[in-house]
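Missing here: one protein chain of the complex. Every other protein chain is in place.
Showing chain A:
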Amino acid sequence: MAILVYIENTDGGLKKSAFEAAAYAKAIADQKGDTLVALSIGDVADAELQKLGKYGVTKVLNASQANLKQFVNKAYAAIIAAAAKQEQASVVVLSNSFSGKGLAPRVAAKLDAGLADGAISLPSWNGNDMEVKKTAFSNKAFATEIISSPVKVISLSPNAYELKESPASAEIVPFTADVNANDLSVVLKEIVRATDKISLPEAEIVVSAGRGLKGPENWAMVEELADVLGAATACSKPVSDAGWRPHSEHVGQTGIVVSPNLYIAIGISGAIQHLAGVSSSKTIVVINKDPEAPFFKVADYGIVGDAFEVVPKLTEAIRNLKNN
């Protein structure tokens, strides 16, 4: 038996979430006394795949055939399921990324497996049954799920599992499987990606601002603060509804759920729907001119003050810290 981890790449590169999935799968392999096998699909250089060795991967199946260069969930799911069958995997781990969300349910269905979506900690075992924790009710609660099918699929939330190293050396083995033309019917025309931006769901620091900022013209100071911190920018729902910021920055119960190490909320009141999306952040800082703003109740640190004064000063202070 083996544990299979699917390693997602972005333009041929592996991101932190890919290593998190590998380290998480390694920990499960150790729990079960099974071997760990990784699977990469698409065009990823051997040198990049070898980095997985650092997290305990000793074997990487590399499915790099020409018709799999672009991500299509239907085709990729078929390849992952074929690899899982070949390796007799008892557990398949994927990242709960945007692509992972379109992939994991299909993989699970192909393997008659239960899917634990968005796991936030290592599973525990009770005979064949696996228990694993996830967030539910849009971060207002946690649910511990029991997966009782013979094969289990887990999608791991970004930033939920600490990267643990267990150095090994990864052997790269070609993997080919038949791809049904019908599985490739989605045509990719273009990828539009702001390469200078840090991706919000995976960001370790998030600087977020709300209606308190009055208008889109005032976001320069937010971006500057994000810049010195190496942070992603985010916003409240009314801000994206008004078109001040793109929808992809809207966090909350009906937006993106984030769990960074540091979430800085500027001019956001802290409505229950907003808090649902950010409450699992490790540290929360609130900057708001109203001392009664509900956000202070769930914050770790707060400054009661005018954002237009506080934010530029904060940026300066952090810049000084980083320069020293």
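Methods note: contacts are C-beta pairs under 8 Å (C-beta built on N, C-alpha and C of every residue); 3 or more make two chains touch, one makes a residue touch a chain; residues count from 1.
Note that contacts and distances are computed from a predicted model.
From the set "NtaA/DmoA family FMN-dependent monooxygenase", "Electron transfer flavoprotein subunit beta", "Aldehyde ferredoxin oxidoreductase family protein" or "ABC transporter ATP-binding protein", the protein name that UniProt assigns to the chain left out of the figure is "Electron transfer flavoprotein subunit beta". Of the listed residues A:205, A:221 or A:235, the one in contact with the hidden chain in the full complex is A:205. Contact with the chain that does not appear here is found for just one residue of A:51, A:74 or A:211, A:74. Against the chain not shown here, chain A presents residues 10, 71-74, 77, 97-99, 101-106, 108-110, 112-118, 131, 133-149, 182, 185-195, 197-202, 205, 229, 240, 247-248, 250, 253-255, 257, 261-262, 272-273, 276, 279-280, 282-286, 296-304, 310, 313-314, 316-318, 321.
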